[in-house]
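The complex appears here minus one protein chain, its other protein chains still in place.
Right after this comes subunit A.
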Amino acid sequence: MAQQVEVSHFTAAFSDRVILNDVSFSIPAHQFTVIVGENGAGKTTLIKALIQTVLGAKTTGRGQSHHEQIRVNSQNLAYVPQFRDLGDDYPLSIASFVALGLKKGLRPWLTKTEKEAIQTALAQVDLADLAKQRLADASGGQKQRAYIAQALVQNPDLLILDEPTAALDANHALALVKRVRDLQQSRQIGVLWISHDTSWVKDFADDYLWLHDGQVDFGLAKDLPDHASSHHHQEVNHV
């Protein structure tokens, strides 16, 4: 199977502190991969480097090694960031928020196909009935699903999510995992999911990417080492 992500000799550092030291790994196409690791292990830094590569930025990481290379096989990448500071008076409806994801072309209004794509994306995250409701009035779980719908409406072949369940309780978090897993399988796309909570990884993910001590371990989700999740409870308390 073709590789979706290939990283070789990647190093990332903030001032003097090296957070990822000469790491290399690859992820096959159409996989649900969970990225785990403690706070500050470099999870967000790594995906930002992947994203900038797809967007065509020339520099990747700190470029400390001449062999450093990042290759991401994606024509259409969508990203659900960890933080969205939209405010309590955010005026847009859920459907209009999802429509922001349609970025191609100059035409300011929506075509019939685009309207259908919005409806499909909303239905896939079970928000079709709430399309006209204000996003600001939605619950935490509904907001997360709206963020994912905005990513899905772009019809991505690679979907990257940064801690999408951080603000959700265990039941809603698991429901969101199952939904994204279903979408990943039905659409045959790649998913990179950053998560602190590793309780569901063995049941719903294909692979894991564990960032620790400047290194990266890649393996099948069912083989995720127990100590990869040992710091989970401690960190959640900080959130």
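Here is the rule we go by: a contact is a pair of C-beta atoms (placed from the backbone, for glycine too) under 8 Å apart; a residue touches a chain by one contact, two chains touch by 3 or more; residues count from 1.
As a convention for this text, contacts and distances are computed from a predicted model.
The protein name that UniProt records for the chain not on display, among "Roadblock/LC7 domain-containing protein", "Cytochrome aa3-600 menaquinol oxidase subunit 1", "Zinc/iron ABC transporter permease" or "ATP-binding protein", is "Zinc/iron ABC transporter permease". Screening A:11, A:33 or A:150 against the full complex identifies A:150 as the residue touching the chain left out. Remark: the omitted chain is touched by one listed residue; of A:93, A:144 or A:184 this is A:93.
Of the candidate positions A:27, A:70, A:102 or A:216, contact with the unshown chain belongs to A:102. Only one residue from A:78, A:138 or A:176 touches the chain missing from this view: A:78.
Residue positions on subunit A in contact with the hidden chain: 51-52, 55-57, 77-79, 81, 83-87, 89, 91-93, 95-97, 99-106, 108-109, 132, 134, 147, 150, in rising order.
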